[in-house]
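All protein chains of the complex are present and in place, except for one that has been dropped.
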Amino acid sequence: MSSAAGEAVVFPTCLVEQLRPELAGTCEALVAAADGVAPRTAHGGACCGQPAWNAGFTAAARRVAGATLRGLRRTNGPIVVPSGSCATMMQRHWPDVFAGTSHEAEARAVAGRVVELATYLDARSPHDAAPSPAATTVTVHDSCHGLRELGVKAQPRRLLAEQGVEVVESEGAERCCGFGGTFCVKLPAVSVAMADDRLDEWTASGIETVVGGDLSCLVHLEGRARRRSLPLRFRHLAEVLRPSGDASANR
Amino acid sequence: MTAAVGSTPVTFLGRAERDLRDDRLRAAVRNATNLMSGSRLDALAGLEDPDGLRDAARTLRAGVMAELPELLDEWSTRFEAHGGHVHWAADAAEATATVRDLVRAQQARTVAKGKSMASEEIHLNDVLEADGVEVVETDLGEFIIQLAGETPSHIIAPAIHHDRYTVADLFAADGGHPVEADIGAEAAYAQVRLRESFLSAGVGVSGVNFAVADTGSICLIENEGNGRMCTSVPKVHIAIMGMERMVRDWSELDVMLGLLARSASGQALSVYTNIITGPRRPGDVDGPDEVHVVVLDNGRSRILGSAFQEALHCIRCGACLNACPVYRQVGGHAYGSVYAGPIGAVLTPLLHQEDPAARELAEASTLCGACWEVCPVRIPLHDLLLQLRQRDAGTDAGRARRLGFTGWSWLWSTRAGFSASTQLGRLGRRLARGRTRLPGWAGKWAEGRELP
Partner (left out) sequence: MTTKEVFLRRLRTAAGPGAPPPHRPLAPVDRPPEVRPVWPDAAAPMTDRWVRSFEVLGGHVHRTTAEQVGATIAEVVAGRGPVLVDERVRHRLGTGDAGDDGQVLVWPGCGLGEAATAVSGVVEATAAIASTGSVVVDSDRNGRLVSLLPRVAVFVLSAADIVPATGDLLRHRDEHWPDGPPSNVVLVTGPSRSGDIEMRLVVGVHGPGEVHAILVDR
């Protein structure tokens, strides 16, 4: 079945597929609610290639990303990615990954269609939901790449507010959690100290729920919080947002 | 690279783990970087369009690098026309030998020294001291670490890893009498102690913040006044200058000065912006009889013209150290180099390309980009770190990891392989529950975290 021009695709990312596969369906439901039509599921590849790319291994990154590229090139609509780091990798770095190869033009074309999830939903939100009295209070942890490369900052906060979620700002919201790809296992003591920096601020200020747009940050922070038996909950943005209105799926 | 001394660990991780256990150090680093980050924001808010100014500054620095030989030529010709002396040092050995010989020619027993990262880079003090010369560090922070026998832990605030108690101990040992653990008392001690050196030193040594080509000037900035002392009182002033410190003219200088102190210490300008255009002239009532600038290459020419050239744009403000989430946790000594933090992680491997210990500094980062975000000349340090990793990936040292990633990439380039690895991962996590020690990177993860 060919995808209609402009029809969205959700690229779940390798971490979501491996660790929280149900999140893929949640993202698809959110996109369906925003678009009025259910998105396609991306097939073919699994990973944007970032782990190898950030470690400096270009060929390995290209091989893995190439499989994903092959899966996505047959789509023609937006490619929605529930991860600031993966979206950055695909949108900003794929032209470098495939530079000088026969796939370069194709990669640029696909990269141009990649949109990070909060950005996508925020752009399509009517922004007319009256802020209801806050049922929950959360803090937002900003994904480094999403923030600095894609400008993801206000969008998740707006989306949460429109859902009646009160967002309390953390002083270190923009400070890297310490995951950093292979960094977390190459320099584990430093990585853990960086996580503690965030966790200590949250526990000191009475935060209970942390919302982020990147599963990598969340599993790293949650892993450390659980080791320290800290009373903190970690949620991906998609898990907190509820599809609003009729989510009629026309396939 | 500073040599491992005594029981100093030889890897970044080893030094980081050592310093992560030092709660006092960590609190001091956190406090200092919080203060400096905050004051930077306040100071930049005092400018119209600070981001536009930073982007323009990046372009200006690139323009300087594109014409560096010509600008150095113009600057040195004019500086010499005013009576200054210029010495060209290919490496640290030449630079230190030049300074040593100039000091010998003066028969100076004491050298009063202002803050200069370049002089630390070339280990100037060791060479002068081996020649029987007393070198007195006159910047308060540098004086403290000199007494402690340490290297600086931050570009702007070299002694932030100390507190008033450790300083009181150091000063008491230096002076042979108790010194109150009070910051005012300690500053007073240093002022009296160092004034003698200023007034009696035969030679003053300084760094250079910028050299201005169109008038043959050098510009030095500081807050205490010790720099002006070192460059005005002794008969001979020797300035060590990294070759990349050129600016074209006073308009470019204005842009750089407009950004430097704001980014470094939250001030519109440092207390003293000192512009020197040669030695004293007929008609001057004071000033040094001789001013010598030692222009230092020491590996910089290898960076010029390379894909890493932007590393030479650095104006040494220290903002990247204050923004870096890794530096925040471990402080400067973990980097094992004169230059710490993000700029140190980029420059050190480039200046010391033969040193594997230097190369590993490129790994001391999550590539979060906070450094790039704050850099007054918008150096994409996180891009340069990635480029360093790409360069090292092809070396022998990278082979084992390259093989690992190659295997991974074959597995993950098909859905079947990815699914198999997903199943394996699930099984592995089930088996790992309850285990305290795990192999490989799973074990590294589990050192401090529960598995997902």
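Letters A and B name the chains as they come in the text, with residue numbers starting at 1 for each one.
The criterion applied here is as follows: contacts are C-beta pairs under 8 Å (C-beta built on N, C-alpha and C of every residue); 3 or more make two chains touch, one makes a residue touch a chain.
These numbers come from a predicted model, not from an experiment.
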item	value
Displayed chains contacting the withheld chain	B
Sole contact to the chain not displayed, among B:40, B:228 or B:444	B:228
Residue among B:132, B:149 or B:184 that touches the chain left out of view	B:184
Touching residue (missing chain; options B:10, B:41 or B:66)	B:66
Chain B, residues in touch with the chain not shown (by the definition above)	28, 31-32, 35-36, 45-49, 52-53, 55-56, 58-60, 62-63, 65-66, 68-69, 72-73, 76, 82, 86-90, 94, 97-98, 138-141, 144, 157-160, 162-164, 167, 183-184, 186-187, 190-191, 194-195, 198-199, 215, 217, 223-226, 228-229, 232-233, 243, 250-255, 257-258, 265, 267-281, 283-287, 295, 297, 301-302, 304-307, 309-310, 380, 383
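The working rule: only the chains that are shown with their structure count from here on.
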item	value
Mean-CA-position distance for chain B and chain A (Å)	35
Residue ranges of chain A touching chain B (in the complex, touch as defined)	14, 17-19, 43-47, 51-61, 63-64, 66-67, 144-145, 148-149, 174-176, 178-181, 183-195, 197, 219-220, 222-224, 226-227
In the complex, chain B residues that touch chain A	12-13, 16-17, 20, 325-326, 328-330, 363-370, 372-373, 386, 388-393, 398, 401-402, 405-406, 408-410, 412-415, 418, 422, 425, 441, 444-445, 447-452
